[in-house]
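Complex shown without one protein chain; remaining protein chains in place.
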Amino acid sequence: MFKDYRFTTNLLRVFVYTVLVILLIVTIVPIWLVVVNASRSTLEIQQGLSFLPSTHTLDNYGTLLGRGLDLGRGFMNSLFVAFCSTLVTVYFSFLTAYGLVVYKFKGKKLFYNLIVALVLIPLQFSIIGFYQYMSKIGLTDSYASLILPLIANAGAVFFAKQYLEAVVVQDLVDAARIDGASEFATFHRIILPLAVPGLMTTGIFAFVAAWNNFFNAFILITTRDKYTLPMLVQTLRGDVYRTEYGAIYLGLAVTVVPIIIIYAIFSRYIVSGIAMGALKE
Amino acid sequence: MNLTALKKINHGYLFIAPFVIGFLIFGLYPVVNTLALSFTDMTLMTREGNWNDFQNFTRLFADDVFMTAVGNTWLLWILNFIPQIGIAMLLSMWFTNARLRLKGVGLWRAMFFLPNLLMPAAVAALFFSLFSYYGPVNQVMVRFDLLPEAVHFLQKIPVARALVIFIQWWMWFGQTTIILMAGMTSIPVHLYEAAMVDGATSMQMFTRITLPLLKPILVYIFVTSLVGGMQMFDIPYLLTDGRGSPSQSILTNTILMYTKFASSKGHIGAASAVGVMVFLMTSVCAMAIMYFLRDKDKDK
Partner (left out) sequence: MRKSLFSIVSLLIIASMLLAGCTPATTAAPAATAAPAEATQAPAASTEKTILNVWSFTNEINTMAIAFEAIHPEVDVVYTMIPMTNGEYQTKLKAVIGTADTPDVIALEAAFVKEYVEADFLADLADLLPAAQAAQTYQFVIDVGTDNGVTKAFAYQATPGAVFYRRSLATEYFGTDDPAEIQAMMSDLDGFIEMAATIKEKSGGDTYMVASSGDFQNPFFANRAQPWVVDGALVVDPMVEEYINIAKLFRDNGYEAQAQQWQEGWFAGMNDSLVDADGNAKQVFCYFLPTWGLPYVLAPNSKSADGAHDTGGDWGVVTGPLPYQWGGTWLGAMAESPNLELAKEFIRFATLDEQNLTNWATGVYTNAYLAAIDPNVAPDQAQAAGDFVSSKVVVNKIVASFDNSELSAFLAGQNSYAGFAEAAPSVNAKLMTGSDDAIQRALNDPINQYLNGEISMDDLWSIWKDALRTEFPDLVIK
């Protein structure tokens, strides 16, 4: 009986690993092609696809440098924008969501509906109106116009609210109150630590979104010194009559690496929720 | 008691105040602006706009393109969402399964998330080269006699649609897995332990514990994926000519909106009207999702 159980478990494992490997191949092949292209010359890329790396990585890097692109500065700019965006998004979305989950107040339902409505509104092309508005209040060509609107990031609040509903136990909040903790202290000391997996999930997505946001950034930011890394890579694509594909792919690959590192560091906290669950008891 | 109740009320407002202020300063204008523009014939190249009542909307329904776009968008979304949520659910169950105890869960999950980090432009360009007339897919299929001669894949309606569906699935199933896992790992372990003591099967544990407790997260996934799907743009835009070719088969709501927005005159009023219609349609569906997945116990 016991042996049988182990046998089926192992059989299941073989099956699961097989599926995982197939999925891995499917996800990795196109990414591999990007990495390979980063090592190929523009001519090679124009003349077809290859699964084998070539020898032009340094040439491509030379092209990146030759364009006078200050990649280091772009990297720091990206890091600054992405870091602030992430902090603002994570903190304010959970703050707002906590207010919605724990308290009863007049207009709460209306407020929640507003947030859901904001999630649903397609605003992709409202950027022109937004720019002219920012221009009126003097925030164009400033990172503030990229970061501060995230205080009211409806999508993140929506996630945080759904998440906190699953996590927050009213007893815990009440217990903290009995211990004399203030409302904000309860949020900061009890709830935030409990919600680490949710915070990290929101944070990673917010970071990726901010890091890869170049379209709106191009509209709002004008000074070259303030360009972020993806913006610099995009300017390479601008040379419409002779596009340096090799350098572009190298730039893409370089741009992706920092997010992978950030992801690697923070993703383990997503799972640590299991330990949290145990701690709750 | 009265005092604490009052305190609670005040604090509720305090917690949501930053959001409200941030929204009033930054968020309100674009929303109102979009709504107002949808009732005008404003173009970007003239900067003059007059109220034209509901003409933008009546025009949308008068020509078939809008309905084509709506139909395409639904088709492309549903066909990528079903495998997306299905595989994400399977993966997150496997990854959190105590019996399987898979190795390198974090690594697997990270690998599956990777496609999401690539810029859509690069992804679309790669798939374009793979399936082009002189590309590797044609070479392989002709040389192995799977096709008599090379085919213009991206000019075939089923292929173009299948590619969009595949790429969307490919880019997003990892993220959905992460969100589901965040929800699953928040479910107290003792519930499962108790169930195991009671001799529950893993299927029972899934339907009786995991699914009900995951409902809020599922609502989030369904709604945001619906929104993302209804606003699908990058991949179908970049994969072919940016106009939903072939034969408008991958023309989505947002591509239609963009076409109006980026047309030589910049018909921003007409584009906003598409946005408003998409919003109304999404709202109805989102409300339906939230109604069906509502916490039934709470209502009693």
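So that you can tell them apart, the chains are marked A and B in the order they are listed, and the count of residues begins at 1 in each.
Quick note on the criterion: a residue touches a chain if its C-beta (ideal position, glycine included) is under 8 Å from a C-beta of that chain, and two chains touch if they have at least 3 such contacts.
All values derive from a computational prediction rather than experimental measurement.
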Exercise for review: In the full assembly, spell out which visible chains the left-out chain is touching.
Suggested key: A, B
Practice item. Would you indicate which residue among A:151, A:206 or A:229 is in contact with the undisplayed chain? Key: A:151
**Study point:** Residue touching the undisplayed chain, where the options are B:80, B:129 or B:231
**Key:** B:129
Point to revise | Identified contact with the non-displayed chain, of A:26, A:71, A:192 or A:209 | key: A:192
Point to revise | Residues from chain A at the interface with the omitted partner, ascending | key: 40-44, 46-49, 63, 65-69, 80, 84, 87-88, 91, 127-128, 131-132, 135-137, 139-144, 147-148, 151, 188-189, 192-193, 196, 199, 214-215, 218-219, 222-226, 234-242, 269, 272, 275-276, 279
Practice item. By the contact definition given up top, give the residues of chain B that touch the hidden chain. Key: 17-18, 21-22, 25, 44-47, 59, 63-65, 121, 128-129, 132-135, 138-139, 141-143, 147, 149-150, 152, 155, 240-241, 243, 245-248, 256, 259-260, 262-267, 270
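The rule is simple: only the chains that are shown with their structure count from here on.
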Point to revise | Residue ranges of chain A in contact with chain B within the complex | key: 9, 12-13, 16-17, 19-20, 23-24, 26-28, 30-31, 33-34, 48-49, 92, 95-96, 98-100, 102-106, 108, 111, 116-126, 128-130, 133, 148-152, 154-155, 157-159, 161-163, 165-167, 183, 187, 197-198, 200-201, 204-205, 208, 212, 230, 237, 249, 252, 255-256, 259-260, 263-264, 267-268, 270-271, 273-274, 276-278, 280-281
Check your understanding: What residues of chain B sit close enough to touch chain A in their complex?
Key -> 7-9, 11-16, 18-23, 25-27, 29-31, 33-34, 37, 44, 87, 90-91, 94, 96, 99-100, 102, 105-106, 108-119, 121-123, 126-127, 129-130, 134-136, 170, 174-175, 178-179, 181-183, 185-190, 213-214, 216-217, 219-220, 223-224, 227, 230-231, 233, 253-254, 257-258, 261, 268, 271-272, 275, 278-279, 282-283, 286, 290
